[in-house]
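Supplied in structure tokens, the structure appears directly below.
Heads up, one of the protein chains got dropped from this complex, but the rest are sitting where they should.
Our next item is subunit A:
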Amino acid sequence: MAITLDQSIEQKQQTWLGAILSHQTFWVLAAVILACLFLTFTTEAFATSTNLYNITRNVTFVAIIALGMTLVIITGGIDLSVGSVLCLCSMILAVVMHAGYGIWVGIAASLATALAIGAFNGVLIAYLNFPPFVVTLGMLSIARSLAMVASNNTVVFQFGPDHDKLLALGGGAWFFGIANPVLFMIALALLTGFVLRWTRFGRFLFAIGGNEHAATLTGVPVRKIKVIVYMVSALSAGIAGIIQTGWLGAVTTNIGAGMELQVIAAAVIGGANLAGGTGTAFGALVGAALIEVIRNSLGLLGISAFWQGTFIGGATILAVLFDRIRNFRQSE
């Protein structure tokens, strides 16, 4: 029987299962679950509530920033400044609160700093056509230096009258014993996922990453959106900084050093393509989880911490390798 035009237009190309199996995120998630099962049966310490509490909380800071980074990467950009921005925002919060202001003033100052930095990066990249790598590399240096200037390179561990509120924000567990940072992470991930899937803004991000020229020709406000994306990225670093400050109870000028690379690794492991055009919020979380599980397991299995970088780097390359193999098969 001949297939009519209607049928071939209506036909779905992939089954539901096929779509899931072809997704990098699925395989990374499978790896995370397998690793967790393996560790549960081979070590005593893994499946304890303290360890799981620690893991989930450690994941969050990288994961929150990886959400913002995923948006940047979808548009085909990169933001190397997030680690330093986290440090600067934490320091602004700490210094403002140490000076006797309340927690809300501190948070407002900190987030305003993040937005200003993001806007600076974004305007240079979108309107003056600077390469994102260069602008954010410069900002990596500037933001950390400003953090040192703001604090005179001291450790701040007293946060004025609202000291306890800040510690409760980062260290507490307000909801069914789930650590607060985890709650923030889940809320932000849901928000990011919603924006990417269901809003025009999300659609425009993918369009810019897919073909920036085409996006411009079809009337997508490319420049405006790029500025917003870098502001969101810096904002995610600022939020992570605030929560981390509450959790650690102290801020030094070297927190977040090298974090940008972990964040980018998490986003890439989770399926974001540095060439632009792909990435998911869920992937960013899964990528961050894989990195943390690897770190945690090495300690539990008694493997020297020196091996950490090898395993995390290997996982990054392996995750992208799967993607490459699939592309080769498609192009043949």
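The working rule: a contact is a pair of C-beta atoms (placed from the backbone, for glycine too) under 8 Å apart; a residue touches a chain by one contact, two chains touch by 3 or more; residues count from 1.
One rule holds in what follows: contacts and distances are computed from a predicted model.
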**Message:** Suppose you had to identify the omitted chain by its UniProt name; would it be "Monosaccharide ABC transporter ATP-binding protein (CUT2 family)", "Beta-ketoacyl synthase-like N-terminal domain-containing protein", "Hydantoinase/oxoprolinase family protein" or "ABC-type proline/glycine betaine transport system, permease component"?
**Reply:** "Monosaccharide ABC transporter ATP-binding protein (CUT2 family)"
**Request:** Consider the whole complex, including the chain that is not shown, and state which of A:45, A:112, A:134 or A:217 touches that chain.
**Result:** A:217
**Request:** Extract the touching residues of subunit A with respect to the undisplayed chain.
**Result:** 5-6, 8-13, 197-200, 203, 206-207, 209-211, 213-215, 217-220, 277-278, 330
